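Below are the structure tokens for one structure; questions will follow.
Every protein chain but one is kept in place in this view of the complex.
Moving on to chain A:
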């Protein structure tokens, strides 16, 4: 199988592995080994959180109130950070051509790559968010709602980002273009993510469920739509 060929055959399994599974394992390995993987994203996340009190002052009441928004913006930017690598490195070393020639549907390949990318870069952010929320003087009841909202919402950010990453895959100077392309589309996830995160607060009059449900709907929509758009973009851009 052409897809699995690039992954080192360390497992030595008897049965031939399915190409998507092989790709998933390869992506996880690359994500973990190259460029610091998820830990770098968490460090960046931490730095944004640390910069917040510098910018708005050490007033704990104010920090606690804006903490959900700050955490979401920081998570959005941290997600953005690693997105250019999603397809670009594969394009540079030629393995993207192998993926395009593979018998497995390109949409599923994109989905698998996004899933692995989210596990390496998105999940650590979700795990770190409650601790960073403590530093921003968030009420204890809200820590869980922030982590849960990020858990539901960050896959949408990665998937939407994949469209931008696919569109800019062959560009040498596409550095700023990727965020400019995808940030407008991240707005709905941000709006309902922050609403869901803030819904856990005792002062908030709104019920908690609706923003969570809408956020989940956005993620599901991205789960279906984004791989199709990103795969179409990859096909068009790598001709």
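Just so it is clear, contacts are C-beta pairs under 8 Å (C-beta built on N, C-alpha and C of every residue); 3 or more make two chains touch, one makes a residue touch a chain; residues count from 1.
Note that in this section contacts and distances are computed from a predicted model.
K.L.:
Select, from "Succinate dehydrogenase cytochrome b subunit", "Heme exporter protein C", "assimilatory sulfite reductase (ferredoxin)" or "Xylose transport system permease protein XylH", the UniProt-recorded name of the complex's unshown chain.
P.N.:
"Heme exporter protein C"
K.L.:
One chain isn't shown here. Among A:66, A:151 or A:181, which residue touches it?
P.N.:
Checking the options A:66, A:151 or A:181, the one contacting the hidden chain is A:181.
K.L.:
Given the contact definition stated above, which residue among A:146, A:163 or A:195 touches the chain not shown here?
P.N.:
Among A:146, A:163 or A:195, only A:163 touches the chain that is not shown.
K.L.:
Across the whole complex, list the residues on chain A that are touched by the chain not included here.
P.N.:
Interface with the chain not displayed, on the chain A side: 163, 167-168, 170-171, 173-174, 177, 180-181, 183-185, 187, 225, 229, 232-233, 236-237, 239.
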